[in-house]
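A single protein chain has been removed from this complex, and every other one stays in its place.
Note that the chains are named A, B and C in the order they appear, and that numbering of residues resets to 1 at the start of each chain.
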Amino acid sequence: MKRLGLIAIIIFGGLLFSITFELPDLGDASSPASTHVSPYYIEHTLEDTSVPNVVTAILADYRGYDTLFETAVIFSAGLACFFLLRIPERKAPKARFYRHLTTGLTLRIEKGGRIPEESKEFERIDSAWVPNDVIINMTCRLVVPFVQLFALYVIAHGHHSPGGGFQGGVIFGAAIILFAISNNLRSTTRRLSEKSSALLGSGGVIIYLGTGLLCILLGAGFLNYSGLSVFPGLDPVSARSYGILIVEIGVGIAVTAVMVWIYYNLASAGTQEEGL
Amino acid sequence: MIWQLDLIILLMVVICGIAAISIRDLLGAAIMFGAYSFMMCLLWSIMGAVDVSFTEASVGAGVSTVFFVAAVFRTTRRTRD
Amino acid sequence: MGGMTEHLPAIIVAVPLLAALIVTVVWWFNDRLCFPLSVAAGLVVCGASANLFQKVLTQGVIEYRLGGWPPPVGIVFRVDHLNGLILVVVTLVAFLNLVASRRSAEKEFRDKVGAFYALFLLFITGLFGILITGDAFNLFVLLEIASLTGYALIGIGSGRASLSGLNYLLMGTIGASLYLFGVGILYVLTGSLNMVDIAGILPNLWPSSAIVLAFLLCMGGLFVKMALFPLHAWLPNAYTHAPSVVSSLVAPLTTKVMIYAMMRVALTVFTFDFAFNQIAVRGPILWLAILAIVGGSLMALSQRRLKKMLAYIVVAEVGYMVGGFWLGNKAGMSGAVLHIINDAVMTLCVFLAAAAITIRTGDDRLSSLRGMFKRMPLTMAVMVLGGLSLIGVPPTCGFFSKWYLISGGIEAGHLGFVMALIISSLVNVVLFFRCFEIGYFEPFMRGGEPHSAPVEPGYGAPTVQEAPVEMLFALLTTALLLLLLGLFSGQIVTRVIHQALPAVLG
Partner (left out) sequence: METIGTLIIAKYNYWAVVVLIAIGLYAMIAKKNLVKKIIGMNIFQTAIILFYVSIGAKRGATLPIIEHGHGESTHMVHAADYINPLPHVLMLTAIVVSVATLGVALALAMRIYFHYGTLEEDEIQKKIIGDEPDKIDSSG
């Protein structure tokens, strides 16, 4: 099997290798890829959508339908991880660990034992708890808000600079994941519960899809944001620009929520009790 | 595009890729995969695909690695190949 | 609402997607609403697709520009006779499946019913999207959404399901990536992603091995996805170990839609002339198809589990359609297209019946069919009908597509294909009559099997214990469809399929 696979791969690789000589040179400005459709985007983006970042304009407008389903793919991944891994609470693991804060003793409470109130005296800890995490904790506490701010900037400034809904959303999600890694999963789920991440995830995609459907209702085609120009103060071009912004915000929300959702399920193996 | 730099990073990409699949420890493999993604993201930013490399930096080197680490943490580091 | 009809193609993908999202939201508050919402979405989509097909029949090809951008710049939907017809059948099959899934979904995924319906809807959204898109890259995105949800739905089953799901995922990702690579080469050569636009540019570049490679990569990727013979290894296990609601959803639809995608890529992107005259792939692919038919049938013979047997039959049926298409003549291609829609209904029929039996007996071994004709007479009657159709017995639709396929094979002078079809039909006779024999003549064993049904108190002769009402409704509708498709197959072929085939064939 191993050797057979290797031979097949070598043949396949050789085939691909021989084809490379027929492809246009790297960086060739006169290749069909650079001369057939793409000049249209570069030359007309500003007048069509008034978005200087051509990638954003294509992503959210010219090929916005792809991006809608790209967001749907992310959403289905979150849903799929939930579907595959989530274990309902009543089947949750047997033992829980608590630390007595004043003495530093660790208590292991078996199923059926009396679970102490989470108070100033007892703190629930993960079974793989590592002591002395003050530095990590404080650093992450300092870093997380700035990362989140940067993520918002990336989403908001996607029209003019690299970035947009996806990148911003992933960074925002990563900030929350960072918080979950440095503290623990429970204190993260208290702030952003699984339910709200699921709702936000589908809500983000609904924003995108809803914008598209609203355009149908307003008489333009599906995802044709120029239909939004019926709102006062908008001409078709700026309507497209605002449409892109709305859509990017939807994408950002969906991606943030789904990344966190996937992390919750992967890191806790579906119990959502203890994280990384 | 500076092709010498490009070539060096490409070499690093290939090395990281081979390392990621040959390390006999899944956590190490996950980290090497993160390095691979990061090298790839550098390569793309040199080639002018800033949006793609931005995404790869956050998705490939960031979140993907976290997912790998989380999965390895919940399963096992052991691997026989 | 008169103005809405022009937006029908968009509605077909937007409604199930929206329903999936709403189901996810609603489920956290009230899980009773998930099923009705999904069914409503299914109904809307069925209506929309029927309407769209009607429109295609009267007006010809419908093009819908997304975002209002003209074709090479933006993405377009393109609905013609080929995908209009398949769309109607696929929406109908998906809807029937949705209705049938109710009881077993509630039983199998008690805590995650909402997620199940949402994934179900996302899955069919992906398939509808593949069917109507006119953009080569967009096909990849929708392929991924259909596959990703498919992996999850298959992997949720118990026991080996996760392993089968992961194998499917790895193979499926290779397939999708190969397709993506093929599209990439096409993009380098032509600079376009729109199918019709690429087809217009490609003839200028023809003597090029890069195009041949692009063709092989696209085809290879889709062959992996449709499980054509040497690449079929993922399919039987995936369909066997999946929950029965899922296998009756995935089995009828995935492979058929992939075969449609193959036809679309070969005919619309690369054009008939290139695929059949310029390059010599026709022969090898035909032989692969023959191997698929014979191999799938023989493997089906050695199975002891109903679902696994049916899964191998699916492998053989893929060979039918691929072979029929690559015969390259009018009869063969008509047969292949007709077989796509017939096979979708037939596979739905037998897999639904298998699901109904699994619900009642908790097992899908062939031996658990004992006494089934007394216990579930209607289900078994429908199963007989499905079996007869898969064998190719005249009043059912399976006969007609097989007829076209065989006459196409004779016309092309390809005896191997004809022989393979006949062998496979004979094997199907053996397979299904073995099932019917077990079900009819062997008495219901009480506790004789380790996995037989729980014995009810006061149990004497096997009492009639039919499938749940929703499932029975779906089963009977499917059976009716089998007969209707058979009755109207002549009209379908002359009025629809012949319009869909390339003009070269006359």
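Methods note: a contact is a pair of C-beta atoms (placed from the backbone, for glycine too) under 8 Å apart; a residue touches a chain by one contact, two chains touch by 3 or more.
It should be emphasised that the depicted structure is a prediction, and the values quoted were computed from it without experimental measurement.
Novice: Given that one chain is not shown, what are the shown chains it touches?
Specialist: The chain that is not shown is in contact with A, B, C.
Novice: Among A:G27, A:P88 or A:G219, which residue is in contact with the omitted chain in the full complex?
Specialist: Going through A:G27, A:P88 or A:G219 one by one, A:G27 is the residue touching the chain not shown.
Novice: Would you indicate which residue among A:I42, A:L101, A:I136 or A:L217 is in contact with the undisplayed chain?
Specialist: Answering carefully, the residue with contact to the hidden chain is A:I42.
Novice: Touching the left-out chain: which of C:C34, C:L66, C:V141 or C:A412?
Specialist: Considering the complete complex, C:V141 is the one touching the chain left out.
Novice: Touching residues of chain C against the unshown chain: what are they?
Specialist: Contact residues on chain C toward the absent chain are 137, 140-141, 144, 148, 151-152, 155, 159-160, 162-163, 165-167, 169-170, 173-174, 177, 180-181, 184, 187-188, 193, 233-234, 236-237, 302-305, 308.
Novice: Suppose we count only contacts with the excluded chain; which residues of chain A make the list?
Specialist: These residues of chain A touch the chain that is not shown: 1-2, 5-6, 8-10, 12-13, 16-17, 20-21, 23, 25-29, 31, 33-35, 37-39, 41-43, 45-47, 52-55, 58-59, 63, 66-67, 70, 73-74, 76-78, 80-81, 84-85, 160-162, 166, 262, 265-266, 269.
Novice: For review purposes, identify every residue of chain B that touches the missing chain, sorted by number.
Specialist: 1, 3, 6-7, 10, 13-14, 17-18, 20-21, 26, 29-30, 33, 36-37, 40, 43-44, 47-52, 55-56, 59-60, 63-64, 67-68, 70-72, 74-76, 78-81
Simple rule for what comes next: only the chains that are shown with their structure count from here on.
Novice: Chain touch graph shape: choose line, ring, star, complete or other and state it.
Specialist: Drawn as a graph, the chains make an open path, so a line.
Novice: Looking at A-C and A-B, which pair shares more C-beta contacts?
Specialist: A-C is joined by more C-beta pairs in contact.
Novice: How many angstrom lie between the CA centroids of chain B and chain C, rounded to a whole number?
Specialist: Inter-chain centre distance comes to 37 Å.
Novice: With chain centres defined as C-alpha means, what is the inter-centre distance between chain A and chain C in Å?
Specialist: Each chain reduced to its C-alpha mean, chain A and chain C end up 32 Å apart.
Novice: When the C-alpha atoms of chain A and chain B are each averaged to a single point, how far apart are the two points in Å?
Specialist: 19
Novice: Scan chain C for residues touching two or more other chains and write them down.
Specialist: Residue numbers touching two or more other chains: none in chain C.
Novice: Give me the residues of chain B that touch two or more other chains.
Specialist: none
Novice: Spell out the part of chain A that touches chain C in their complex, as residue ranges.
Specialist: Those residues of chain A that touch chain C are 15-16, 18-19, 22-24, 31-38, 40-41, 61-66, 68-70, 72-73, 75-77, 79-80, 82-84, 86, 88, 195, 198-199, 201-203, 205-206, 209, 212-213, 216, 219-226.
Novice: What part of chain A is in contact with chain B in the complex they form?
Specialist: By the definition above, chain A touches chain B via 27, 53, 55-56, 154, 162-164, 166-167, 170-171, 173-174, 177, 181, 259, 262-263, 266-269, 276.
Novice: Chain A touches which residues of chain C in the complex?
Specialist: 3-4, 7, 10, 14, 17-18, 21-22, 24-25, 28, 64-69, 72-75, 109, 111-112, 115-116, 118-119, 122, 125-126, 129, 137-138, 141-142, 144-145, 148-149, 151-153, 155-156, 162, 185, 187-193, 201, 208-210, 213
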